[in-house]
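This report refers to the structure that appears directly beneath it.
Every protein chain of the complex appears in place save one, which is left out.
Entry: chain A
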Amino acid sequence: MITYELLLLLRIMPKNELASVVKRSANAIFDKGGFLRKLENLGTRDMPYKTSAHGMVHRKASYFLMEFNAPPVYIDQLLDEYSRDVDIVRRRIYKKKEAEAFECTLHEDMLPPPYRKSVQKLIEEARKSDKPRYNYNTGLDYYPFQK
């Protein structure tokens, strides 16, 4: 089961209207057979860049975060529904991922280039495209006759 995060930017409007829009967008998830895990209000603030949506230019927005589970096939439909909602300025759905454990490789990255694994891989990759050379089978590492 994949948990999704939905970030909604709603246009500036009175509180009761805002509540109804949030309820509407949550109901859209319930209609698809999903459920909410979390609903957060991230506040109303200036957007980092102006956005034009539904024929209006918005410079401020109310931010809402919803954590929900829903069948993956309906995610596109959900986004489509939100895109047609005139009160929603911007919406994004991201998968919520558990961080995978990894080792810090800074000591390797700080090595001089020929010792780095990434560079060695590049060199190996370049060697693959080298032209095949004829092998004289003389057992010598040089050509014994005059060319």
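The rule we apply is simple: contacts are C-beta pairs under 8 Å (C-beta built on N, C-alpha and C of every residue); 3 or more make two chains touch, one makes a residue touch a chain; residues count from 1.
Everything below uses one rule, namely that contacts and distances are computed from a predicted model.
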{"item": "Among \"Trm112p-like protein\", \"cyclin-dependent kinase\", \"Ubiquitin-related modifier 1\" or \"28S ribosomal protein S18c, mitochondrial\", UniProt-listed name of the chain not shown", "value": "\"28S ribosomal protein S18c, mitochondrial\""}
{"item": "Sole residue of A:Ile29, A:Ala61 or A:Leu78 that reaches the chain not shown, by the stated touch rule", "value": "A:Ala61"}
{"item": "Given A:Val73, A:Cys104, A:Ala126 or A:Leu140, the one touching the chain that is not displayed", "value": "A:Cys104"}
{"item": "Residue ranges of chain A at the interface with the undisplayed chain", "value": "7, 9, 42, 47-49, 51, 61, 63, 65, 89-90, 92, 94, 99, 102, 104-107, 109-110, 118"}
